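Okay, structure first, notes after.
Note that this complex is displayed minus one protein chain, with the remaining chains in position.
Up next, chain A:
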Amino acid sequence: MGIDYRVLQEAAKWFAVLQSGAASAGERQAWNAWLEQPEHARAWAKVERISGQFQPLADDAVARTAGAMLHSRQSNRRQALKVLSVLCGGAALSLAGGSLPWRQWTADERTAVGEVRDLRLADGSQLWLNTDTAVDIADDATARRLALYRGELLVDASPSQGGRPLLLTSREGRVRSEQAARFSLRQEDGHTRLSVFAGVVDIQLDGLGITRVAAGQQTDFSRRHIAPLSAARAEHQAWASGVLLADNQRLEDFLVELSRYRHGYLGCDPRIADLRVVGAFPLGDTERVLDALAATLPVRIERRMAWWVSLEPAATRGGV
């Protein structure tokens, strides 16, 4: 029994809508209504069968990697490395995930992975951009404006001139300072982190009014929620001086942070994930940081490929 081409086309469209994971309640309702016709239900059963063919592959880590390698080889061999690092790192992806990707490529100022750069704004404020960061800089008669699209920045803001505040937007909301202030802003996946080291900074979210964050405090905010204030952490400005600070940090978390400064995959065996890292490490040379970890912790560095580094427990059965 053949199914009408038009019905197959509709089924494919519904698949694309539902697979996005962002289907609205209205769309789901409309899809349910569509399903009520027997021919539509038959077409949908085929969609599910095809989609189901991928399930054993999606459930298998090796197959997932192999699949990524295959389709990248087909389209562009040189991209294989990129796809793999995305696939394995995961973090690289979530950092890039956003509603306005093109913004990152057209932004006024960008830094490469591993680059930390400082620049002076027209009003004399000092701005530092951390690794893999994109910002727009714009001044007009009413305000000095910065837009953070990706990454992290630290600003040492001059006091408001001629009543023009400093306004900084991230994906989730806006922060504002009138007076001299020193603070960092970091775009995470789904939230923004503000750490204030001097002065006061206000967070403005649509419909939530203003929350004041004073020197020595930090918080995370999403579009609809501001986390309770906590103590600002020194490492959130230390990077501007080229230092990666770890204050009793879990090794796994430390590596996530370190991997922001280098390409490729960096991770560790779960058995050593909870080891604690303490120290100040030079950001300019992440290989040296890894060597330092191997020298101070019971771990060894496993370099499977130039861009694939994994830390493993140092002592294995039988001793090394």
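Here is the rule we go by: a residue touches a chain if its C-beta (ideal position, glycine included) is under 8 Å from a C-beta of that chain, and two chains touch if they have at least 3 such contacts; residues count from 1.
The working rule: contacts and distances are computed from a predicted model.
Per its UniProt entry, the chain excluded from the display bears the name "ECF subfamily RNA polymerase sigma-70 factor", taken from "ECF subfamily RNA polymerase sigma-70 factor", "Sugar ABC transporter permease", "Cbb3-type cytochrome c oxidase subunit I" or "Inner-membrane translocator". From the set A:68, A:137, A:256 or A:280, the residue in touch with the chain omitted from the display is A:68, counting the whole complex. Listed residues A:13, A:120 or A:212: the one in touch with the omitted chain is A:13. Residues 2-3, 5, 8-9, 11-13, 15-17, 19-22, 43, 46-47, 49-51, 53-54, 56-58, 60-76, 83-84, 86-88, 93, 96-99, 101, 267, 269, 304-305, 308, 310 of chain A touch the missing chain (whole complex, contact as defined above).
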